[in-house]
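Coming up: subunit A.
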Amino acid sequence: MQLFPMQAISIESRRRGQRLVGPIDLTLEGQGATVVIGPNGAGKTTLLQLLHGTARLSAGRIDWACTTEEARHHQAFVFQRPVMLRRTVLENLIYPLRLRGVAKAQARLAAEEWAARVGLEPLLGRAAPVLSGGEQQKLALARALICKPKLLFLDEPCAALDGRATREIEAILHSAKSAGTRLILSTHDHGQARRLADDVLFLLGGHLHEAGPATMFFNRPETPEAQAFLRGDIVE
Partner candidate 1 sequence: MVDIWSGLTQAFWLVFTLDPELVEIAGRSLQVTVSALVVACLIALPLAALVAVKRFRARRLVIAVLNALMGLPPVVVGLIVYVVLSRSGPLGVLGLLFTPTAMIIAQVIIIVPLIASIAHQSIRELWQEYHDLLISMNVTQGQKIRTLLWDSRRALLTAALAGFGRAIGEVGAIMIVGGNIDHATRVLTTAIALETGKGEFALALALGFVLIGLAVAVNLAIHWLGRTEREGRW
Partner candidate 2 sequence: MKHWIVGAISALAMSGAAQAADVMKMAVTTSFNNSGLADVLLPQIAADLDLDVQLLVVGTGQAIKLGESGDVDALLVHSRKAEEAFVDAGFGSHRTEIMYNDFVFIGPKSDPAGIASSGAATEALSAIADKESDFVSRGDDSGTHKKELSLWGEAGLDPAEFGDWYNAVGAGMGAALNTASGMPAYVMSDRASWLNFGNKGDLALLYAGDPVLFNQYAYLPVNPERHGHVKNDLALKLEDWLTSDRAKALINDYKINGETLFVFNAEGAE
């Protein structure tokens, strides 16, 4: 089952007549990590939601190498503020597997394995909502990865986290990438973008202002706005 290449053709999102994002044309291949970067309000979250399918397209379409149905089945999304089910850590991890009909015993094993992988093993019996921000985000990430998605979206995953938690999350993302999971994440943290990106989408005012391989974008940005942004100026 191949999701990629994915083609977004003139996609747009409008709310109450206001254009939020688009029109954007985009092609994504199946490897590596794409970072969507840009100032706040540029439309990063909306773009991710459009690609994932949780926001409705006001115009344009998205073509996958397979059907959209199948594509949705192999994706996962990590939100900026993690959504915790009011259950234990273990039950949170089991949940997506049980949704897919995985047997309880098997799901439990997978959950314990992933909990260990993200360093949450001692907390398996704890209620998820009482975890710290960093622990919750790690849980959300593990929960997203436990079904072995082919494509993982992350919307500013470390925005609310401290340095240590950020480092741990990025480590997990690196190993996910090595394992073959396609990552698309948004961030406004330049450093994180440099650390993680293979290619970059620079969003400004809802438009795709510049796009390219990471090394090119960070060392030699083409547009003045990108340059200004990377310098640290406020860009509108």
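By definition in this document, a contact is a pair of C-beta atoms (placed from the backbone, for glycine too) under 8 Å apart; a residue touches a chain by one contact, two chains touch by 3 or more; residues count from 1.
Candidate selection criterion: all candidates are chains of the complex that A comes from, given by their letters.
Since the model is a prediction, treat every value here as computed from it, not as a measurement.
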Only one candidate among 1 or 2 touches subunit A in this complex, and it is number 1
So, in the complex, the side of subunit A touching candidate 1 is made of residues 52, 54, 72-73, 76-77, 79, 83, 85-88, 95-96, 99, 125-127, 129-130
